[in-house]
Structures are given as structure tokens and as C-alpha cells.
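Below: the structure, in C-alpha cells.
The complex appears here minus one protein chain, its other protein chains still in place.
Per-chain numbering from 1; labels A and B assigned in written order.
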Amino acid sequence: MLPIINVTGLHYTYLPGTPYEREALKDINFSLQRGELLGVFGPNGSGKSTLVQHLNGLLYPTRGSVTVCAADTSDRQQRRELWKKVSLVFQYPEQQIFGTTVWEEIAYGPKNLGLDDAEINDRVKKAMQQVGLLPEDSAGIPPYSLSGGMKRRVAIAGLLAMDPEILILDEPMAGLDPAGRSLILDIIKHRHDNSQTTVMISHNLQDIMALADKVAILHQGSLVFFGAVSQLLKDKEILSRYHLELPDYLQVIYSLQQQGYMLNSAARSIAEAAKEMARLLGSKL
Amino acid sequence: MVGIKLGQYVQGDSLLHSLDPRTKIICCALMVLGVLINPDWHLLIFYLLTTALAMKISGMDWHFASRSLRSIRYLLLITFAFQAVLTPGNPVFELGLLSVTREGLRLGSINLARLLILYFVSMVLLRTTSPFKLSAGIEALFLPLSKLKIPIHDFITILSISFRFIPTLIDQAVVIKNAQQSRGAQFDAPKLGIRLKSYLAILIPLFETSLSRAGDIGEAMDSRCYTGRPNQLRISRLHMKPLDLAIIVFLLLGSALGTFISLMG
Partner (left out) sequence: MDIEGIELLDVSKKYKNARAANAALSNVNLTILPGQYVGITGVNGSGKSTLVRLLNGLIQPGRGKVYVDGLDTSNPGHLPLIRRLVGVVFQNPDNQLLSPLVEEEIAFGLENLDLPLQEISRRIEWALQLVGLEAMKHHSPNLLSGGQKQKVALAAVLAMKPKYLVLDEPTSMLDTISRKELLDQLKTLHGEGMTIILSSHNPEDLVQADRIIVIDQGSIHLQGAPWEVYRQEAELAAIGLEPPGLYMLLSHLTRNEYSIDGGIKTTAELVQYICSRL
């Protein structure tokens, strides 16, 4: 089965040939299968945003190749059509809203896709429902009168309405409160359950530890890790070097293990972890 | 952003870069005034030579000058042509119904010179003075006005904040452009209508962000007790050296002489 994303030897240089030249991505290699969820991590400036912009055709490699949905991004024509299949939600997407009504804003993408009115209507409605907005109540409201969290939902709905094969989200939970974060996770989970490919950039590992199939860690333009979450959790060195915060319960378990105590580190929730610790404390009493 | 745009500040260590911004502002203002009030050849030649010298010193070579001239060639051509044809006087040659007069050629070339001076003098100013130094210079010069209850410091603050946020706005515009492109906006569509709508998709959000940013900045300023006091720190960093004064005096004398000769002749 051909991977839906295939990146080989990707190098990308900003402003080549000028005094501002900078190699933003160095020798990136990875591939992603259809339906998988990829989490991309790394500190500010590591190249995360640059990398994902290669996946929807905004950028193309200086060297190497990027193939997405069977399109080779070095080919201009193929690259220019890629947005129809790959939707990219930028950071703070509420900052790009310009529609006079919520409906208009969400319909922008589908309109550009050249769909007929009935289809557009249907997609906008579905997208609104997916982000927890009631079409009857919210469709006619000017987006600028909404709160930050609601605006973000509208913005994301605008990209969901394009029904992309791959959805890429750049730090979608930045600045959101727990309820908002929960909603985003629900959207991602929904896609994952329906075998739709998703890529998410985050600086917080805990956000999608439970859901991600693969994790990519970028550091100063290089891919320093690519693999399954379970693999990552075993690599303590990488976790500490790149400041990837494990949930507190795992931190406690690992520290106790380091001290020599026998604990099952496969605990997937706080309750399970607490049980393990209680068992440990109980066994000594 | 790639490329050095005409009018943009470029760092350097030429003599002009090291001058006090007030000197450059005063000289610029003087030449603009002179060119507008007294369009006679003696003054214009003096200014043209001074400007050319200033350009050479600050690193703008002939290649740069010709490139910048090319970008306003239509303006120059039209100004000259209109003046040559519409001025009454002794015809030099005929072009169908229109006649080019000697007076027309003379006035045309004078206006051409005035345009060139205005254009290049402001370019020297902007190229050798950082926006920040520029507003410091303006503030220092106009400070006495505040004694007349004119809120000069508020204007300077507005100028300052604009300079601070121009790069931010540009960066933001790029991000918004990419975001809309990712939704199918076409910035290079053949149809003008589509292109316009696409650019609106950048301008409207940019405007909205700027509005809410303005609100936030207002809160930050209030919270730090903004009262419209002059920037002591910034002004204290400006020093007029003997060279600055010498240049101003030189320009004043030259202008006076040029005007005097014109009046005599």
C-alpha cells in the first residue's frame, strides 16, 4: 500500500542566494499511511511549520522529494492542486477570518472547490455540527462578535468543510481552555476513528499521546525521531533532551522505577497509575 | 522580505549614517522648501550636486540611481512632455497641433530637476536613517512645540508604534496569504475580480487583528501610566557634532547664495 505521504531526503533552504539564506529543513525522511495520525513536536524554530507547509504544496523542496496523495510537489501543476486534498489549519486560525457571516466564512473553501450550492450547504452544516455550532443559531452571525474560542471553531470548520484527505493542524490548542482543547481532540479522534489521515503539530506531548500512531520530533531542522509513541516512551534520553513532558503519572512511575521499585509502566490513565502506586505502598505495609 | 526596496533603511557606516537625524531632517526640509519656493537654476544645480554627493557617500551608486529612475520614468516623462507642450512662447518645433516651445523646454527641465531633487533627497534620508532614529529626530526637533500645548509627543508615540508594528504586519500578511491560499484563494488569477477578492481575504483579517491589537496596546499603555511625556532616554542619545552644524551651515549658505544670485540676475 503506497503511503499517503512520502518524504525523501527533504532539504529546504529559505531565500537561497541571498544574505538571509538559511537551511530550515535538513534531510527529512519519513512516510505516513492513509488513516494514520502523526504528531509533530519540536521547540520553536525547529522547522515544524515549514515541514507541514510542504505537505499541502505551499512550499516545495530545495532538494529531495515530497509526494502527497500521489502528487509530486516539485511539479508546479500538481503542487497547485494539492490544497484541494490537503487542508492546513494555521496557528491561531481565527486571525484569518474575513467572512461577513459564519456561514460565508465556512463556505469560502468549498466555494473555491467549485462545488454546487446544495453540496456547499450540506458541507457547511456538517462542519458546523462537527465543531459544536448550531447552524440554525450561528450561521448568520458575524464572526467578529464571537469569543476567541468560538472564532477558532468557525475557522476550523472552514477547513473541515473542504473534506480533505489529509487534515493538518498547526498547534490547534494554543490558547484554548480545557473545554476548547477537548473539542479539538474530539475532532481529531473522530477523524482517526473514520480512518482519515491527520497531522498535528504540538509542543505538548500529552495532548495526543493516546491517539497518535506516529510521532516526529524536529530539532533545528533535523528529524531526530520518527516512530510509534510506545517506542518514544522507552527512549528516556530523547524525552528529556527535547523537553517532552510526560503526564505526571508516568513521570512518577518512571522515577519510582529508577529507584528500583517494580511498577507496571503500561498504565494508560491516572486511575491505573494510582492503582499501581497503591499496590506498591500496600505491599510494603 | 527579499530585496532592498527603494526607500527602505539599509544599515551602513557611511558619513551620512553617522550624522544626527536632526541634521538630515533639517537639510531635507531645507532643500524641499528651496525647491518649492525658488525654482531657479543656480539653486537647483547646487542642490543636484549636493544630493548626488550625498548619494555617493551613502553608497548609492550610479547603477542604483538609474534603477530608481527607471521606476518613475513615466512620471518624469509626462511632467516634462506636458510642460514642454503647454507653455506658451516661441515654438521650437511642431508636433501636429501641438508645438514645443523654448520656454516649455526650459520650464520642463526645471520641473524635472525639482522632481529629481525631491525624490533623491528623501531617498537619502530614508536610506541612511533608521525609522527609530527618524522618530527620535522628529521628536527632538518638535519638542519646543509641546510648550505651545500641541500634543507633539502623542504624534511621536503614534509614529513609534507604527514603526514597531510594520514588520509584524508584514509577517502577519504573509501568514494570512498562505492560509487563504490553502483554502483556494488565487492571488495570480487572470480574472481581476478573483484576484481582488483574494486580496480582500488578506486585508480584512489584517485590519481586524490591528483593531484588536490597538485595544490591547491601549490597555498596556494605560496600565503603565501613559501621560504623554517626552522620551528623555531616546532624545538623550542624540548628539549634534560640529560636523552636523557645519553641514547645516553649508547648506544654508549655499541656498542663500543661490537665491541671491537668482534675485540679482
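By definition in this document, contacts are C-beta pairs under 8 Å (C-beta built on N, C-alpha and C of every residue); 3 or more make two chains touch, one makes a residue touch a chain.
Quantities reported herein were computed from a predicted structural model and do not represent experimental measurements.
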item: Options B:L97, B:L148, B:L233 or B:M264, residue touching the unrepresented chain; value: B:L233
item: Contact residue for the chain not shown (choose from B:L97, B:L148, B:L192 or B:C225); value: B:C225
item: Subunit A, residues in touch with the chain not shown (by the definition above); value: 43-45, 145-150, 174-180, 203-204, 206, 243, 245, 247-249, 251-252, 255-256, 259, 261, 270-271, 273-275, 277-278, 280-281, 284
item: Contacts of subunit B with the absent chain, listed as residue ranges; value: 131-132, 135, 157, 160-161, 163-164, 167-168, 213, 216-217, 219-227, 229-234, 236
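In this text, only the chains that are shown with their structure count from here on.
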item: Distance from the mean Cα position of subunit B to that of subunit A, given in whole angstrom; value: 45
item: Residues of subunit A touching subunit B in the complex; value: 15, 18, 20, 53, 56, 58, 83-84, 87-88, 90, 93, 95-98, 108-109, 111-113, 144, 158-159, 162
item: Subunit A-facing residues of subunit B, complex; value: 2, 172, 175-176, 178-185, 200-201, 204-205, 208-209
